[in-house]
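A protein chain is absent from this complex, but the other protein chains hold their places.
In this document, chain identifiers A, B and C correspond to the written order of the chains, with residue numbering beginning at 1 in each.
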Amino acid sequence: MDPIVHDVKYYESDQSGFVHHSNYFRWFEDARVKALEAVGLTYSKMEEGGFVGVVVSASCEYRRAVRFGQTVEIIPKLEEMDERFMLITYLVRDADSGKTRASGSTKLCFVGFDGKILSLKEASPDLYATICEYVGK
Amino acid sequence: MDPIVHDVKYYESDQSGFVHHSNYFRWFEDARVKALEAVGLTYSKMEEGGFVGVVVSASCEYRRAVRFGQTVEIIPKLEEMDERFMLITYLVRDADSGKTRASGSTKLCFVGFDGKILSLKEASPDLYATICEYVGK
Amino acid sequence: MDPIVHDVKYYESDQSGFVHHSNYFRWFEDARVKALEAVGLTYSKMEEGGFVGVVVSASCEYRRAVRFGQTVEIIPKLEEMDERFMLITYLVRDADSGKTRASGSTKLCFVGFDGKILSLKEASPDLYATICEYVGK
Partner (left out) sequence: MDPIVHDVKYYESDQSGFVHHSNYFRWFEDARVKALEAVGLTYSKMEEGGFVGVVVSASCEYRRAVRFGQTVEIIPKLEEMDERFMLITYLVRDADSGKTRASGSTKLCFVGFDGKILSLKEASPDLYATICEYVGK
């Protein structure tokens, strides 16, 4: 999965002078959306298939604070998956120095429009096959 | 329309040490939602009626910056309305001193699920009558 | 530590129709700030003492999605602490039904203006004593 490059925004800072910690989860989402798009799992395809990817857990470890004016790379990795969920991890690093700023993860479940967890393999065999191929399963 | 009281949040600050200016529009929305609810114009009633209220313009004048730890009151006022739109103005003032912090406005149009502006009077005569009564029209 | 009550805001929703998952970390912060204030550990006292509380990790498990129009309670709990850090956990539950919506945690370190982790006991013996008393240590 390809990294995204993000110029830290002024509005992402808080009064400590650093990026507010909640914004990292937005960066993770941005990186995840683009990475899943690249393997064909777009929001519109999911919706056509009658389901969405729902975040069921999220975590972040903050190593070194990031400021407005800096540029970071967010590197997503599909760590684990089966028919029902995906675990994606993320590395945030400084684009200039390459130093790690934070790391995190989100777990997504595939959820039908009725709110129930479903099997991607059953809901969308083609999408499931594409992703399995991508992850070498 | 009743004011809302808002304790300024840490995450609403930016690196200047003051509230980021975009957040005032969120406060306006919060005040507007509660005020319209009080006269019976809830989101769920609008959706049942086949329409929503869409912000078509918004503005804010910032007089004196607000910080985390302070408490503000946001006072909405239905300034003008007809079948198709509402103009609501807002006053933000310090809850302790009563001093003005900002003032602003938003204009909302009633928009059907087809994306077209519609007449509230036609879409929902009851809601329209209630609001007209409220504003003394 | 006392719970806070939060009316879910329209602007906290995303296009799924539910609250965006990043906002829970803002609710946690809000609950934490108010709870720490209640035991005397305010931002201004920390800054006077030459340090701040920095989030070094955060996590959330989302059980059941929350929507605009609902009211939630966020219940913080000081789970663990020593001179250098605090681990606070949170329960988010529906204010009406009492049903759990999410649970999470944040770990904070005490960090001096030089960016280094420091001992609260050394930086501010009084504050440390107050909190120890509070947590029954």
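Everything that follows uses one rule, which is that a contact is a pair of C-beta atoms (placed from the backbone, for glycine too) under 8 Å apart; a residue touches a chain by one contact, two chains touch by 3 or more.
Source: prediction; values computed, not measured.
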Omitted chain - touching chains that are shown: A, B, C
From B:39, B:52 or B:75, residue that would touch the chain that is not displayed: B:52
Where the missing chain touches chain C, by residue: 10-11, 13-18, 20, 22, 67-68
Touching residues (missing chain, whole complex) on chain A: 9-11, 26, 29-30, 33, 42-44, 68-69
Positions on chain B where the hidden chain makes contact: 16, 21-23, 25-26, 29, 52, 54-62, 65
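Rule of thumb we're sticking to: only the chains that are shown with their structure count from here on.
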Remotest chain, chain C as reference, centres from CA atoms: B
By count of C-beta pairs in contact, the leading pair of chains: A-C
By mean Cα position, the chain sitting nearest the middle: C
Chain B-chain C separation of Cα centroids, rounded to whole Å: 29
Numbers and ranges of chain A residues touching at least 2 other chains: 16, 22
